[in-house]
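I have a structure I would like to understand better, so I am pasting it below and will then ask my questions one at a time.
Missing here is one protein chain; the remaining ones are kept as they sit in the complex.
== chain A ==
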Amino acid sequence: MGTGTYLDLLLSGLVVTLKTSLLAWIIALISGCVIGVMRTLPSRTASWIGFGYVEFFRNMPLLVQLFLWFFVLPELLPKSAGLWLKQLPNAPFWTAAIGIGFFMSARVAVQLQAGISSLPRGQKQAATALGLTTMQTYRYVLLPMAFRIILPPLTSEFLNTIKNTAVAITIGLVELTGEARSMQEFSFQVFEAFTAATVLYLIVNFIVATAMRFLERYVAIPGYIAGK
């Protein structure tokens, strides 16, 4: 960098943290929803695939998964593809977003599955009786309810995503914790550096949690304990 204060350094780290976690969260939501729905489908194959997917991504530490994406995947691909991956500009960012995204997607899938199976059986049956296809049943009946029910656990999963981006420091992503670490190494001001990073994490946490609480109140289902 050369110019700018340590605060600029930390804030640019914060931006990287937020960017990475947003991209990871989008990946986690999309693939988590697909897998979560698959686990509740009547088809045996679909629910087994969903089960295998969740087990695969839940039973390895995030750090190991990031290493697999970052160090192992380019070697296993055909030579040209591997080379392209290695030379990708900003590789730690993309690897971190994808790795953390898939890691979190297993958790999203579990939450969504729990949300769907918490709905009364009558909802699905009524939808079938009305002549809706499986696709329509999920689109118009089950998912809108399930998402509103699982919003609180999803909030904490999103906060976990933000926190998990710090793990990407190990593959060279210089996010908030990484910037605090390098500030500490440049300036030898250990406690100032980590205190600043801590405060920034607390602020982000507070903003996200508050915003989500408003959203939860807005979409709460009337008649449920959380609703009006």
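Everything below uses one rule, namely that contacts are C-beta pairs under 8 Å (C-beta built on N, C-alpha and C of every residue); 3 or more make two chains touch, one makes a residue touch a chain; residues count from 1.
By definition in this document, contacts and distances are computed from a predicted model.
**Student:** As a check of understanding, state which of "Iron(III) transport system substrate-binding protein", "Pyrroloquinoline quinone biosynthesis peptide chaperone PqqD", "ABC transporter permease subunit" or "WD40-like Beta Propeller Repeat" is the UniProt name of the chain not shown.
**Tutor:** UniProt protein name of the non-displayed chain: "ABC transporter permease subunit".
**Student:** Which residue, A:Ile30, A:Met60 or A:Ile221, contacts the hidden chain when the whole complex is considered?
**Tutor:** A:Met60
**Student:** Among A:Leu14, A:Leu112 or A:Ala197, which one is in touch with the chain left out?
**Tutor:** In the full complex, the listed residue that touches the missing chain is A:Ala197.
**Student:** For the chain not shown, which residue from A:Leu68, A:Leu85, A:Ala114 or A:Ala220 touches it across the whole complex?
**Tutor:** A:Leu68
**Student:** On chain A, where is the contact patch with the chain that was removed from view?
**Tutor:** So the residues of chain A touching the missing chain come out as 55-56, 58-65, 67-68, 71-72, 75-76, 159, 162-167, 169-170, 177, 180-181, 184, 190-191, 194, 197-198, 201-202, 205-206.
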